[in-house]
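Please read the structure below before turning to the comments.
Every protein chain but one is kept in place in this view of the complex.
Note that the chains are named A and B in the order they appear, and that numbering of residues resets to 1 at the start of each chain.
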Amino acid sequence: MKSNRRKFIKFAGLAALGWSICPSLAGAGPSRYKRIEEGLRAERWAMAIDTTKLTQEVMERAIAACHELHNVPRIESDKNIKWIWVETFYNLIYDQSHPYLQERQLPVLTLCNHCDNPPCVRVCPTKATFSREDGIVLMDFHRCIGCRFCMAGCPFGARSFNYYDPKLFLDEDEINRDFPTRDMGVVEKCEFCAHLLDQGQRPACVEAAEGVLFFGDVRDPESEVRQVLGERYSLVRKPKLGTEPQVYYLI
Amino acid sequence: MYNAKYIIPGLIIFALLFTFPFWYNLGADAYEPVELELPEDYDDCLESTEYMRTEHMKMLDEWRDIYVRDGYQMYWSELKEQYFLMSLTKTCMDCHDNKEEFCDRCHDQTAVDPYCWDCHHIEP
Partner (left out) sequence: MLEKAIQGSALYWIWLLVLLAVIGVGFFAYLTQLDQGLSVTGLNRDVSWGFYIAQFTFLVGVAASAVMMVIPKYLHNHKAFARMLILGEFLAVAAVIMCLLFIIVDLGQPQRLFNVVLYPTPSSILFWDMVVLNGYLFLNIFVGWVTLQAERKRVGPPRWIIPFIYISIPWAISIHTVTAFLYAGLPGRDFWLTAVLAPSFLASAFAAGPALLILLAYAIKIFAKWDPGKEAIQSLAKVVIYAMLAHLFIIACKVFTAAYSMVPDKLEHYKYLYFGLEGHTMLATFSWVAISAGVIAVITLLFPKNRQADNILAFSMILVLMSTWIDKGLGLITAGFIPTPLHHIATYIPTQTELLITLGIWATGFLIITVLYKVGIGVRKEIESG
């Protein structure tokens, strides 16, 4: 290409414009930000819950591990906060149950489904809740205005709102300082332990439940979760709503 | 002028209200730089002192967006030529471990009240 001064000036001008819009593109050397190298990565994180092995003890261990790690306050009223909790099989999967089903009253773990097509993300007016590239539906507590549209939007009752200042219900000595507490007036929910995955660890409930919860990349045919989904019969909650839940129940 | 007896007192009241911050602070002490307790084991912060002094709030604001929303955890320090974890409690306050003598002193003097520590707890 024949170059001349006019062309050069044009190009330089465009480059300057580009650089002013997106400075990180310019300049050699290490990029300003990077991920932790040991972090676990996936195309699509998913969880499979083995309902046949869910004993009371296992579930309590998983709940305690999660709620202690994330400083989830224990509030004994209908204004409570739950990230992972117990429901009967029927309440979870009533649209795929019938009166003579053995498992009707079986207690089962419940948590955010980290839907592939999450209505909570669609309705949030500030993008305070958003989908990460690896499919985790995350909350940005700094940005949430507390309108609770996401709670109305969630068809699974996975979200809790901080009606109270959660610090009132947390013991100062027992606060886990590796994870923030929340402000009054924001919504929260299970995060698939995104912060642990980024540091190379598996979710707290998966570790605590030892072999009852399978976790991994559902797009990877070799992954543990994909293997078990291939071998056994499983259900997701309310599939007809098209939210594409990524928490599978093995039965 | 029509209605001068209303307009002029009105203007005077407006001017007084508008300049309220100035005359309210008339008798107050002049601003004095505060003595901060600096970490003993290190000479530099992640960036130059001047940069940190004026930009640390913007930097932390950027960190929280990039950490929470974009999924990056490490920050490249131009000064130290090294990556650091973007964490108020683990990186910043690992060196600046005296919140009262460092963070609070300056924030009090400039009458700002950041709510970072409401949720990001440091060791008591």
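Quick notes on this one:
The rule is simple: a contact is a pair of C-beta atoms (placed from the backbone, for glycine too) under 8 Å apart; a residue touches a chain by one contact, two chains touch by 3 or more.
As the structure is a prediction and not an experimental result, all values here were calculated from the model.
For the chain excluded from display, the touched partners among the shown chains of the whole complex are A. The residue touching the chain not shown here, chosen from A:36, A:64, A:101 or A:123, is A:123.
Contact with the chain that does not appear here is found for just one residue of A:64, A:175 or A:241, A:241.
Checked against the full complex, the candidates A:69, A:186, A:209 or A:247 give a single residue touching the omitted chain, namely A:186.
Listed here are the chain A residues that touch the chain not shown: 77-82, 87, 90-92, 94-95, 110, 119, 122-128, 143-149, 151-157, 160-165, 183-187, 238, 241-243.
Please note the rule applied: only the chains that are shown with their structure count from here on.
Between chain A and chain B the centroid-to-centroid distance comes to 32 Å (mean Cα coordinates, whole Å). Those residues of chain B that touch chain A in the shared complex are 64, 66, 68-76, 83, 85-86, 89, 115, 118-124. Interface of chain A with chain B (complex): residues 30-36, 39, 130, 132-133, 138, 140-142, 167, 172-173, 175, 177, 180-183, 194, 198-199.
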